[in-house]
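After the structure tokens below, expect a handful of questions from me.
Note that this complex is displayed minus one protein chain, with the remaining chains in position.
In order of appearance the chains are A, B and C, and numbering begins at 1 in each one.
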Amino acid sequence: MRRALRWLMAVCVVVATSTAAFAADLRPIVQSLGSGGYSGTEKALEQLSEAGDPAAVPVIEALQAGDLQVRKSDNAVVIARKAGDAFALTDPLSGADLGQAAAADLTRIRINNSLRRAISATLGALTLMSPDAGVRRSAADAVFKSRDANALATLETAIAKEQDKGVRAAMEQARAAVLLTGAAAATMPDADVQAAVDTLAARGDRDALVLLNMVAASGASEATKKSAASAIATVEQKLALWGALQNLWYGLSLGSVLLLAAIGLAVTFGVMGVINMAHGEMVMIGAYTTFLVQEFFRAHAPGLFDLSILVALPAAFIVSGGVGIIIERSVIRWLYGRPLETLLATWGLSLALQQAVRSIFGPTNREVGAPSWMSGAFELGGLTITYGRLWIVVFAFAVFAALLAALKRTWFGLSIRAVTQNRPMANAMGIRTARVDALTFGLGSGIAGLAGVALSQIDNVSPNLGQGYILDSFMVVVFGGVGNLWGTLVGALTLGTMNKFLEPYAGAVLGKILVLVFIILFIQRRPRGLFALKGRAVEA
Amino acid sequence: MRTTKLTSSLGIGALAGLAMGALATLATPAQAADDTIKVGILHSLSGTMAISETTLKDVMLMLIDEQNKKGGLLGKKLEPVVVDPASNWPLFAEKARELISKDKVSAVFGCWTSVSRKSVLPVFEELNNILFYPVQYEGEESSRNVFYTGAAPNQQAVPAVDYLMQKEKVQRWVLAGTDYVYPRTTNKILEAYLKSKGVKAEDIMINYTPFGHSDWQSIVADIKKFGSAGKKTAVVSTINGDANVPFYKELGNQGVKAEDIPVVAFSVGEEELAGIDTKPLLGHLAAWNYFQSVETPANAEFIKEWKAYTKNDKRVTNDPMEAHYIGFNMWVKAVEAAGTTEPDKVIDAMVGVSVPNLTGGYSAMLPNHHITKPVLIGEVQENGQFDVVSKTPGLVPGDEWSDYLPDSKDLIADWRKPMSCGNFNVKTGKCGGKGS
Amino acid sequence: MSADSTLLYLDGVSVSFDGFRALNNLSLVMLPGEMRAIIGPNGAGKTTMMDVITGKTRPDRGTILFEGRTDLTRLREAAIANLGIGRKFQRPTVFEPHTVWDNLELALKAPRRPLKTLTYAINGTDRDRIEEILAITRLSALRDRQAGGLSHGQKQWLEIGMLLAQDPKLLLVDEPVAGMTDAETEQTAELLCSIAGRHSVIVVEHDMTFVRALGVKVTVLAEGSVLAEGSLDSVSANAQVIDTYLGR
Partner (left out) sequence: MLLRFFLMGLDRKAGIVLAILAILAVAVPVMTLWVPADSPFHLSVFTVSLLGKYLCFALLALALDLVWGYCGILSLGHAAFFAIGGYAMGMYLMRQIGPRGVYGNPVLPDFMVFLNWKELPWYWLGFDQFWFAALMVLVVPGALAFAFGWFAFRSRVTGVYLSIITQALTFALLLAFFRNDMGFGGNNGLTDFKDILGHDIQADGTRVALFVATVAALAFSYMIASGVIASKLGKVLVALRDAESRVRFIGYDTESYKLFAWTLSACMAGVAGALYVPQVGIINPSEFAPASSIEAVIWVAVGGRGTLAGAILGAVLVNMGKSYFTGALPELWLFALGGLFVLVTLFLPKGLLGLWGQLAAKLPGRRKQPGLSEARNSDAQAAGQKGM
């Protein structure tokens, strides 16, 4: 609605002449959008683009959103928006209310990818004069992408009027792109080509590189070609640098996923000495808890869906932690001091838990949605950073810091350390060791549950979810040094980064093999991991 | 271990139970129950493949149930025998043997991965039974005892690439797949096909990832990079199973839109999409022989029954389910024609059998044990369904030996007598491959 | 003193763990056939010294020579043991699942390479030697008993027996009488004295009565280096020793 209003204003501002007159001309074209299948629609769209009338913008936007439909009774093209069980119809050009119709009486004008592309190009050309700087900016970007010659005239006008520096730069880049790829490119005066080269060199991304390469290969003068070539070299250098940074970011991001998966294990395995093969299933339970919480929100409070993840965090911690405590009380507590037997029992538990989830939720993936603040990406210089990954990195470090603080600063943490270091003494001092055991295991499992919330954002939520992470988690903990949280942190980040730097050269499969070989060799050098405890205590 | 003594009797009990059960497997009671016709269902219900295969078990149970309501077959009831090969390939062979020699089934519907099919193939040939294989696969095989109701590469991959080339004007190709034989072969075929259409080698990027690959950041970035070379680029994805969800999530997050770089997948159907938020994936493509969104009366009926049978309104249908639907109906028709369930007679009766498919036509069993199918291209919609944007005008016959691979272009399969050969070489006129 | 005529020669040996100096420039000389008692407060570096000699811990600095020529800092534990250095631990460690006899058989001086042990068959000489040790350690009646089932004292004796079976040139004995009755302590002292002469022995002990009973030269360690050396009486009179160890 807001958007429509904005467009109404845009139309008033930009188009000085009578809108009605234009609308009359557009009507047959709009009408023809609804006939002739994809190609018919595409042809009509082309005509709208040539007409260059911003009055068509709401129509095209409706087409893009899938709201443009054909009324079966009279074949009229209308905008139909869902209103309760039926559709509310409006006239696409005048916006007049046309009453309601049932779904059965309407046929949606279907669009495919090439239409979608044409739509953004057309919209780009038509919205260059929008009063909203953001819209103009994305219009310029759309033109840059489509290189639509139809837009050139509007582009020139828009550049002349443009006040915003950034938007103008984008428009100029778009113009350069249109000029260089247009039919007239070959006969363009050298000075213009040179200007285009400079504009693109300033843009300095991969898209600019393509155009610069075209100049370098074209029939332009030697001087221009040379400046294009040097621009290419600069851009490529810059891109290589950003590429390395990008890898670093990917490594950090993968590392933080590993950290999340491993950190719970660092507690149950590293601190307590329980080889918890069911750790992955604790992660899985966390992910399924997220799913359930989201289902609840979808059903009862769809408006608050963005908050569902925040609710899922404590829920997953409690559910996974609770399952962990049950496991500890029923199985693990009989097995202290026999870590290899905990391996067998927890392996059995992991099979049973997987099957339990499969029986309850079915074997197929469950959809866990991303809240809007975790979707999409932003550009930071030459880096593309997705919000989802960014939050996971932040979250991983937050969990790590919180765990560290809990172990170092709280009475509970003190008890854990006391019990793990000297059980009889702790017992003698009045610490209820059994309760500390249960809570410690619950803590480790709960953290695994938190990891599950994060992983549900990037991976499948299926009964096999945990299996994919268990081995990696053990590698991280062992590589970092059992019993050392900092080791887990450094281990996760090292392995993640290494993986991501190897991947471009060796491929994903070989990269992973190389990382494993590295771990095997590394353990030979440092048989107790990166942050091994030194001294006599080790050999005891 | 203070509980040991108290409860060891409990442990002994459990183990004794196990031992008894185990011994029961060894005793082979020859259950020659003649009042039913047994049908084996060999799909993984646990392990990594359960995610895809469990649905096929359910659909088979539904089909058998319905057939029984219609009065069974040859006057007898059909009896499903379900086993769990647990995504373990040697166990597939063992279970196939168990179904055939112990349970005496008349036909088996099963397998998903190529390796599971390869594992059971010698068993079916040795014990002379029938397998219906419902999944799209790499081709390069034809066995007398196997009926391939899924798509061969020419029924899925090649038409999809044609569509992209013609309708989307794609000039640059990323062939991304999981590193196993189906993607390898499909990509080989596609590479040869694309080159035959004048695509240059530098415009093809091939990338393989391990099973269950979950960190797609770098690969998606590479695809974006490859796609920004000024030519229209598309991704042909043969990525398998679990790896798809993180792949599509990453595509969505990194903003790879279908308008810019469309991804066409051969292993992503309604079932896989059910686990993903499809809003960012609008317009990405899949090529199948069936989509749930196809509007035909037969399909509407099938979907209704499926939802009623599973008592779940959200269960989706997909292409391999339709393949089982076709295969099962073909088998029923062939058994009725042969008047017996004896494999040799049924195998002979199968060729030429034609049954309605769910997309409004008929599918026929060819002499090479593949079937004719229409090829549909669909675009992902926001509701997790596919919108069919292209459909081949006629039915495409399944081609088991690809014309685009040098070693198989001269081969054909024809299981009718007297040729009865799965790898007949038309050049040498001999059965048995290329010969020496 | 030249290193050539010595059995064990430690010079300037230092070891530190995470900044803690366990041995600090330690020097010590043992002659063939000599018996030496080492005393010192907890943390003085007694056990670390044994670790360094037997190859369990690598020194950061310093020289350790055996028989004046073999550099022990470069060898691994097994190689050092095979040179003829035997060690008895503070906490008796015997092979609990094995019988007393098997424990001695394992320790008995014989080829130590895997293939040799695979084809090893006991002969008369070895049997006699084990019998002899059983008699010395008064374990003859318990020869078929699992070592895990022995009493603490019996385990101590078994371990000493295993040392004897090894027939080493140098014995390192860490608190041999901890947990023993007075009578047993006395017997142990006798046994050790009878060994000395043929073998060199280093005994680490807290029990002053026992040290006195041995009647040998005493080295006092403190903070990782030698504080005093001499007869028990002379070191007992040393003011520094009294300050740091014996107490006033």
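Here, a residue touches a chain if its C-beta (ideal position, glycine included) is under 8 Å from a C-beta of that chain, and two chains touch if they have at least 3 such contacts.
Please read all numbers here as calculations on a predicted model, not as lab measurements.
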One chain isn't displayed here. Which of the visible ones does it touch?
A, B, C
Full-complex touch with the removed chain, picking from A:176, A:349, A:431 or A:485, is A:349
Just name the one of A:420, A:445 or A:488 that touches the chain not displayed here.
A:420
List every residue of chain C that touches the chain not included in the displayed model.
54, 56, 76-79, 81-82, 86-87, 89, 93-98, 102, 105-107, 112-114, 117-121, 146, 148, 162, 166
Give me the chain B residues in contact with the hidden chain, please.
1, 3-4, 7-8, 10-12, 14-15, 18-19, 21-26, 28, 30, 45-46, 82-86, 88-91, 93-95, 97-98, 101-102, 113-115, 118-119, 121-123, 126, 140-141, 179-181, 184-185, 188, 208, 210-211, 405-408, 411, 422-423, 425, 432-436
List every residue of chain A that touches the chain not included in the displayed model.
272-273, 275, 277, 331, 334-345, 347-356, 359, 420-424, 467, 471, 474-475, 478, 482-483, 509-510, 512-513, 516-517, 519-521, 523-525, 527-529, 538-540
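The criterion applied here is as follows: only the chains that are shown with their structure count from here on.
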CA centroid of chain A to CA centroid of chain C, Å:
66
Rounded to the nearest Å, the gap separating the Cα centres of chain B and chain C is 72
So what's the Cα centroid distance for chain A and chain B, whole Å?
30
Multi-partner residues in chain B (2 or more other chains touched) are none
Hey, which residues of chain B end up touching chain A in the complex?
1, 3, 45-48, 50-51, 54-55, 167-169, 179, 207-210, 212-215, 217-219, 221-222, 224-225, 228-230, 242, 245-246, 249-250, 252-255, 258-260, 262, 271-272, 274-277, 280, 282-283, 285, 379, 387, 389
If we count contacts the way the header does, which residues on chain A are in touch with chain B in the complex?
38, 110, 112-114, 116-117, 120, 145, 206-207, 209-211, 213-214, 246-247, 250, 253-254, 257, 334, 354-355, 358, 362-367, 369-370, 375-377, 384, 386-389, 457-464, 467-468, 499-500, 503-504, 507-509, 512
